[in-house]
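The complex appears here without one of its protein chains, the remainder shown in place.
Letters are used for the chains, namely A, B and C, taken in the order the chains are written, and counting of residues starts over at 1 for each.
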Amino acid sequence: MDELKTPLLDELEKGEWPSFVKEIKRAAAKNPGARDLLRQLEASYREKIGHWKHGGIVGVKGYGGGVVGRYSDDPERFPHAKEFHTIRVNQPAGFFYTTKKLRDMADVWDKYGSGLYNMHGSTGDIILLGTTTENLQPCVDELADVGFDLGGSGGALRTPSCCVGQARCATACIDSMEITREITMHYQNELHRPAWPYKFKIKVSACPNDCAAASARSDLAVIGVWRDALLIDQAAVREYVNNGFNIFDRVIRKCPTAAIDWDSQKQELELRTEDCVHCMHCINAMPKALRIGKERGASLLIGGKAPVVKGAMIGWVLVPFMKMEPPFNEFKDLVDKITDWWAEHGKNRERVGELIDRIGLSVFLKEIGLPPLPQMVHAPRSNPYIFWYPEEVEKHGEK
Amino acid sequence: MDELKTPLLDELEKGEWPSFVKEIKRAAAKNPGARDLLRQLEASYREKIGHWKHGGIVGVKGYGGGVVGRYSDDPERFPHAKEFHTIRVNQPAGFFYTTKKLRDMADVWDKYGSGLYNMHGSTGDIILLGTTTENLQPCVDELADVGFDLGGSGGALRTPSCCVGQARCATACIDSMEITREITMHYQNELHRPAWPYKFKIKVSACPNDCAAASARSDLAVIGVWRDALLIDQAAVREYVNNGFNIFDRVIRKCPTAAIDWDSQKQELELRTEDCVHCMHCINAMPKALRIGKERGASLLIGGKAPVVKGAMIGWVLVPFMKMEPPFNEFKDLVDKITDWWAEHGKNRERVGELIDRIGLSVFLKEIGLPPLPQMVHAPRSNPYIFWYPEEVEKHGEK
Amino acid sequence: MARNDFGPPDYRELIPPVIQKNYGQWKYHTIPRPGVLKHVSDTGDVLYSVRIASPRLVSSEYIRSISDIADTYCDGYLRFTTRNNAEFLVSDESKLEPLIKDLVAKGYMIGGGGHSISNVVHTQGWIHCKSAVTDASGIVKDVMDELHPYFTGEIKVPARLRIAVACCVNMCGACHCSDISIVGIHRTPPRVNDELLVGRCEIPTTIAACPTGAIRPNPKTKSVEINHEKCMMCANCTVVCPAIKIMDPVNDGVSIWVGGKVSNARTAPKFSRLAIPYLPNNPPRWPEVTNAVKHLVEVWAASAREGERMGEWIDRIGWERFFEKTGLPFTDKHIDDFTHATTTFRSTTQFRF
Partner (left out) sequence: MARNDFGPPDYRELIPPVIQKNYGQWKYHTIPRPGVLKHVSDTGDVLYSVRIASPRLVSSEYIRSISDIADTYCDGYLRFTTRNNAEFLVSDESKLEPLIKDLVAKGYMIGGGGHSISNVVHTQGWIHCKSAVTDASGIVKDVMDELHPYFTGEIKVPARLRIAVACCVNMCGACHCSDISIVGIHRTPPRVNDELLVGRCEIPTTIAACPTGAIRPNPKTKSVEINHEKCMMCANCTVVCPAIKIMDPVNDGVSIWVGGKVSNARTAPKFSRLAIPYLPNNPPRWPEVTNAVKHLVEVWAASAREGERMGEWIDRIGWERFFEKTGLPFTDKHIDDFTHATTTFRSTTQFRF
């Protein structure tokens, strides 16, 4: 191989933060694709423009997605980046690995691809960065041999993902990892064979801290909540206070609904359960003293997504509380109703949230059979343009 | 006259609250128009439907508006309500009257009209309720003789109105009555000869309590504010506190920006002036101890209106602070710029707020020559769809 | 002799001497008793304002009667408020008690200051507007017959409460920012009189008037037709075209909205929000409406903290609790579906069960 001149990128090997350029170079030492990626990237840095072409669909047998085709716009200059497809590999729930699993995967990828990864993609997949059309099928086959299947792309369910939940968290109200595993398995067909107007994402966070950022980036966010009183260990609260913890500034004043108060006389934390909106803050602030309640389930939020093209949305409350017990049939039924309705009414490239925006939340609720609830809105409508169905009124007396 | 049977309306003579039916009957005793109004109203109560016809423009010499034409849809049944136009008479600023003025007006109206009034219409006018086409001109002429001129209607400036302000209020930051008088006089032509796409309303409240409800119901709301520190009489504050006034619950906790605190040690009210958003609450709660600051002027809000048809709007901050000194030239210049722009770009029946909604606030600011300011928004944009003018960028390098 | 554009009477000739003298110099006020304001000036001067309820729709005789009173006690000066009450302006303290006595004797109702329910801002109704779905004056009378003790101060409320009535969705009274607002609504789409329409209405204007695009040309009749699924019964088309009618005595009715405010005190001005989508139009006493409003006032008054207006109370307890406490059903109607609907959807798990 000729000498690799990347003066601009070399700058990014300096500095304290781990360097992705170093990583590309590590791969480039062994793989010509990684090497031409680096060269092409250097060109982008110099010219301030990307060098990937528009379009180009590639695939593997039995799957409608999971691979993103990518072609260099200057294959003469960067012959080994001419085809540089990524494979989206479905991650295990909670991103847990044994070193064995990781090594198995790396061995396959070194054989068929650039030896570069995103650990992980923003949706949750392991992104295997860069291989040729020819290598796709054998790579995917051998990944299967070591137990890795593809994730989603296109108008399909996308790889569900979740927070670590009960595997490590005291505040987990639901088993986020098991839910993710179960729905990923249940919806293999929807994940692997695009049949919908656009992408559909499910993310699961086991409590309202939402460490999976579910409400911001999933069409259907599953967020663990409890609906009884949170549990208070008064002795442990006193210990915080006695150790100089400023309970007023750090907790009391920050409760969004003023649902808790510290009675300095009685040295007790008082909770008005009916006002607690389970925001998590007090529990977060005093994890040794406060715990989530016992009646646990999930809130479901619909419509979260990025700005394209009607503007970004944060998921809207669709079901305030759903028990989440395996095999999660109530949840699956609802997913089916939602996706059926959306598949029927959605335009090409219209997310479910955009469709609801276009058609109206009330109509959507009616069609999937959910009751309207005040928890669904910040406030009721302020405009007087109420729609009435013909069956709700008398036939009008013509005048 | 035949017997007047109004069993339904008679019900509304009972009860404690002053009865408008009694008032109509008082007028009906002398005036056949008022009598037929009552009969027609009884019919509406029985049939649950109004009996006024659509349309019918009437007017008086030299004016393009000020009169609302009204015709009964059943003139056979209610012959004296066949024509029942209202005259919108411009009220004096602050709704102050001498009894002489009122009696003069009543004398004219008894001569030419029903003897019924709205004191006052929602815009502010004295509404003279019900006269015939024939009587309009002489009535308006004689009203002129006793010093009353017409208000506005149609695509024109509407009668400006205001709160009582400096005439009685300790919190008045501007002279709302003088401003209203001056602009009413200055804009007589715009008030009386409709030349705009739709109505345009100006209301003036002398402080942020907004007793004229200006921000909700005027296209241009003028609201008095101060921009230095509010004045504290610490002795008077102490007096409140010593008299058992719960300053924490009633004041400190209600300041929207936590700009004030009560130092129980020092027995002093502490103000962080830079955080005070002049909401008025603390002054309202302790009028003997707190007063508005010394550097006074007005905030101007644009776009307030009722729901028709793009939805209701509450006025948006356009000018955070404008000195308001007679003859208010800076203000008038701005009104001219706004109405010129609106007259040029507005569609028929499009309020200025709706036009801004359609065209964009930034463009509007640019065209009337006002700078964009953070006070104009609750928060900057969240969507990434920023518009750039060609002159702001280089000619792009075609690739 | 006709003159034009001379403008309204000049307030400077209509304000009493004590105001002339102390203009801009008022120091503070107190409310010595319900409906009576005492304003004290930096000069030491004092002005009492005694406020009475007015039906707003008044006769010449009424005007002359209150003028008589103002002549006797107020040197002939009086004013009206922005909510259509009348105010007697007394600078001579010795005349205050006699004035109040006289007003009471003559049956005027004093009240409306401070934390109270003041007069109801309202609109024309069947009395004078062609668009009226209901009668504003009648509803005001009914509601205030029930609520007048909150006006006179006989029953205390935690904060001021503003009620407004509008006879149609044009909301002339600026209902859209009231603590409680009562608004006439349609529930059936308009009907087109094809024969009348042709020639009488400009079809493009009519089509353009519809905010939801529900009106399309009907080539067969050369008139227009209305897509019922899209129509939100705003009546805007009826304003531009007299051949389109929307009045429907059987189905038209009254809706109730809560939690709006105008002042900037504590919280920003805000819109009223739908509480009850429909109550029947039931003259002359509108019992369903009157009871609903009374109930809302009572639930609020019992649960709100001192100084907490309707909307602030709801903000504190949450809309979930509002519907629970008032026993009102939350329905599909409450969920916004107009332009900015999505901004009203709750995008957080912060809610009450």
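As a convention for this text, contacts are C-beta pairs under 8 Å (C-beta built on N, C-alpha and C of every residue); 3 or more make two chains touch, one makes a residue touch a chain.
Keep in mind that what you see is a predicted model, and the values were worked out from it rather than measured.
Asks: Sort by label and list the shown chains the missing chain touches.
Replies: Within the full complex, the chain left out of view touches A, B, C.
Asks: Pick from B:Leu4, B:Ala29, B:Ala343 or B:Leu361: which residue touches the chain that isn't shown?
Replies: B:Leu361
Asks: Among A:Leu157, A:Ile202 or A:Ala216, which one touches the chain that has been omitted from the display?
Replies: A:Ala216
Asks: Among B:Ile183, B:Leu301, B:Met322 or B:Val352, which residue is in contact with the omitted chain in the full complex?
Replies: B:Leu301
Asks: Provide the residue numbers of chain B that touch the chain removed from this figure.
Replies: So the residues of chain B touching the missing chain come out as 208, 210, 215, 223, 225, 227, 256-258, 274-279, 299, 301, 303, 313-317, 320-321, 353, 357, 360-363, 365-366, 372-388, 390, 392-399.
Asks: Tell me, which residues in chain C touch the chain that this view leaves out?
Replies: Spelled out for chain C, the touching residues are 264, 268-269, 339-340, 342-343, 347-350.
Asks: What residues on chain A make contact with the chain left out of this view?
Replies: Spelled out for chain A, the touching residues are 8-9, 11-12, 14-24, 26-27, 34, 37, 41, 44-55, 61-63, 68, 70, 84, 86, 89-103, 105-106, 109-110, 115-120, 122, 129-130, 140-141, 144-145, 147-149, 161, 163-164, 166-170, 172, 175, 177, 181, 184-185, 188-189, 192, 208-213, 215-217, 223, 249-250, 254-256, 278-281, 284-285, 287-288, 291, 306-312, 314, 348-349.
FYI, only the chains that are shown with their structure count from here on.
Asks: By number of C-beta pairs in contact, which chain pair leads?
Replies: By number of C-beta pairs in contact, the leading chain pair is B-C.
Asks: Would you kindly tell me how far, in whole Å, the mean C-alpha position of chain C lies from that of chain B?
Replies: Using C-alpha averages as centres, the distance is 13 Å.
Asks: Distance from the CA centroid of chain A to that of chain B, rounded to the nearest Å?
Replies: 49
Asks: Considering chain C alone, which of its residues make contact with at least two other chains?
Replies: Within chain C, residues 169, 171, 176, 234, 247, 249, 271, 338 contact more than one other chain.
Asks: Which residues belonging to chain A are in contact with no fewer than two other chains?
Replies: Residue numbers touching two or more other chains: 382-385, 399.
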